[in-house]
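Only a single protein chain was left out; the remaining protein chains are all shown in position.
Here the chain labels run A and B in written order, and each chain numbers its own residues starting at 1.
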Amino acid sequence: MIKKILLITLIGLNLIFLLAGQKASGQEPRGQMQQGNLRRNLVTLRALRMTQVLELTEQQTAMIFPELNRAEKEKAELQRQLALEIRNLRQKIDSGKSTDEEFEAGVQKIRELRHNIQAREQAFEDFLFSRLTPVQKARYIIFSLEFNRGLMERAQRLRQPGQKIK
Amino acid sequence: MIDREQELDLVNRARRGEVEAFMALIRTYQVPIYRLIYRMTGNREDAADLMQETMLKAYTGLKKFKARSGFHTWLYRIAVNETLNFLQRSGREKGKMEYLDEIDTTESGLAVAASPEETLMGEEFRTGLEQALAGLPADYKLAFTLVVFQGLSHSEAAQVLGCSEGTVSWKIHEARKMLREKMRPYLDRAREV
């Protein structure tokens, strides 16, 4: 049953073929999956773990993942724009040639994007919570905290040479 | 039941896009709204669909809600508009008493098994009453349903229907007369017994 739910998750994320192909041909998990797809990989890992931690039923998985897909697609685009704007802002500061208006515009754009990302994340969480039992909601909160903390800590350890990452 | 202050708070939160606040806001009114629409359409599926449309319209139009009137009156008004539009579209409302004979009360799930002893005149009377109610012209039925079934005052019903209290009062009076006429055979029989 768990296997089946995980498969539904992967199909929901549209990743099953890629994984299957790579496993079947004995390739290392690199190539197309890796290039520029950190976000997708993170989301996949998060979805897989979430499915198991929350012990989602088959029915819940089938209901949640289409919406997760939509939310993820929209947020990914917003994050891409945000990264771009942050880079622009950095360049403006470094160049020292930008006007007040240009700074204002940059800051305003970033604030808007930030809000839109948060709002979309919140909307998905609202949807998710409407499908979960109280225990699952509680688990989700703790799972989120730990998963996100794990992301940051992994980066910290990797930044220090010689440290092995689990 | 939520009080006025809570209601306004929920309205404000829902306006800011909090879906759950809206869900809490309408929770008390869903079933009454469903029953109102059901009375008007005589069909469960239509009632469910129209209830959903009503709530969706209310959500998207929440900024138009003026706190002067109660939220429930406003919601009823949307439901009434949705229902009347639906009846018009589907050509179901002929506004005449002849509609009466077409109503199938068994489909509606209203035929209940109650022994005649425990009611005034029994199941037959009740079936006749359902038919008579269903056969009332739409605007009379609306006023009657809002006041008698939903327990609104004449003044509240007037707000929902966008007319004067006098009109509400008159329509209900007329509806009662029509019902009495339609129920005449049953009333006479009951008196004989």
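To be clear about the criterion, contacts are C-beta pairs under 8 Å (C-beta built on N, C-alpha and C of every residue); 3 or more make two chains touch, one makes a residue touch a chain.
Following the convention adopted for this analysis, contacts and distances are computed from a predicted model.
Going by its UniProt record, the hidden chain of the complex is named "Putative zinc-finger domain-containing protein" among "Ribose transport system permease protein", "Heme exporter protein A", "Putative zinc-finger domain-containing protein" or "Amino acid ABC transporter ATP-binding protein". Of the candidate positions B:Phe22, B:Tyr76 or B:Tyr140, contact with the hidden chain is made by B:Phe22. Within the full complex, the residue among A:Arg40, A:Lys92 or A:Arg139 touching the omitted chain is A:Arg40.
Think of the hidden chain as still there; on chain B it touches residues 17, 19, 22-23, 30-31, 34-35, 38, 44, 47-48, 51-52, 55-56, 59-60, 108-110, 112, 114, 119-121, 125-126, 129-130, 133, 147-149, 153-154, 165, 169-170, 172-173, 176-177, 179-180, 183, 187, 190.
Within chain A, the residues in touch with the undisplayed chain are 3-4, 6-8, 10-21, 23-24, 29-30, 32-34, 37-46, 48-49, 52, 62, 65-67, 69-76, 79, 82-83, 86, 107-108, 110-121, 123-124, 126-127, 130-131, 141, 144-145, 147-149, 151-156, 158-160, 165.
Simple rule for what comes next: only the chains that are shown with their structure count from here on.
Within the complex, the chain A residues that touch chain B are 119, 123, 126, 130. Interface of chain B with chain A (complex): residues 17, 19-20.
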